[in-house]
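Omission of a single protein chain aside, the complex is shown with its protein chains in their original locations.
So, chain A:
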Amino acid sequence: MSDAPVVVAVERPRRRRLGRYVAGKVGGALLSLGLIAVLGFLLFRALPGDPVTTMTRGRPVSAAQIAELEAAYGLDRPLIEQFWSYLADLARGDLGMSYTFRVPVADKIAERVGPTLLLVGTGTLLAVALGLWLGTRSAWRRGGRFDKAATGVALGLWSVPTFWLGLLLLSWTSGLFPSGGITYPDTPPDFWSQAVDTAHHMVLPVITFVAVVYAQYQLVMRASLVEELSAPHLLTARAKGLREDQVLRRHAVPNALLPTVTLVFLHLGLVVSGAITVETVFSWPGLGLLTFEALRGPDLPLLQGTFLVLAAAVVLANLAADLLYRVLDPRVRAS
């Protein structure tokens, strides 16, 4: 990538260079995670709203009771003291207790990670496949009817608000699919019934998710392939006697995929947090919905926890993109 140092013909054992590269990238990721931990603490303290006021809303409470609650949650202590105990707890892997759910934040997050990964994973796979396929076809017949239609539709869907599209789909399919949740409570507990019921619940959230995000993969792939299609080495491939589809399949698409793969991974971290709206509209019990619920408090420990997890996903996805690109592109390996 662009930040890789340009070294002029340095003869050095490959493994040592690789080790240094990986160590650099991992070190950078760890530093980002540390900064995120600090930011997570400060950011939510700057939010409007007071947790104790929200907890006691609608109930007659005395000033003494409020003070007692604040003391119980440690909110009366100076900010710097709260910060140090937050860091100390974090170092031990303790994310604190949720104010609203009254269970450890770590447990709550662990419970919600599965559904989010299921939804986001399925959605991303479908969006990437659809986007790459449409992008390739668009670039191949650039300026043609297919290209114009596909690019127009993708851009249109991309600009649609997620929650609005979700509600629209719900009203159009009226009752064909469940309107929320992950399973019905009365489904038999055996694996197959549960799986079929979950799949049934997933249809609308996944369609909504895919519809809104596939455009970026399509446009990136289209742009990347359009650029690759003017590469002089494709003329060599044609002169060798390859058919046009072989030129595309063997030389143009694989090369165009390189920058696209990186972008897919960079986006991967973001889509986890991007699921917030979809999960909220369809009451999907994942991390996104949990974040939304935590924001209402504000449930500070829970917010810190989800923020950490979502931000860590971005950092890890970036790290994966950096390392993967090195594996895929021999030119990066050399530098």
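Methods note: contacts are C-beta pairs under 8 Å (C-beta built on N, C-alpha and C of every residue); 3 or more make two chains touch, one makes a residue touch a chain; residues count from 1.
Keep this in mind: contacts and distances are computed from a predicted model.
Enquirer: Absent chain per UniProt: "ABC transporter ATP-binding protein", "Electron transfer flavoprotein small subunit", "Dihydroorotase" or "3-oxoacyl-[acyl-carrier-protein] synthase 2"?
Expert: "ABC transporter ATP-binding protein"
Enquirer: For the full complex, which residue in A:20, A:148 or A:243 touches the chain that was left out?
Expert: If we include the chain that is not displayed, A:243 is the one touching it.
Enquirer: Return the single residue from A:112, A:251, A:267 or A:326 that touches the missing chain.
Expert: With A:112, A:251, A:267 or A:326 as choices, the missing chain is touched by A:251.
Enquirer: Over the whole complex, note the residues of chain A touching the chain we left out.
Expert: 7-12, 231-233, 235-243, 246, 250-251, 254-255, 258, 329-331, 334
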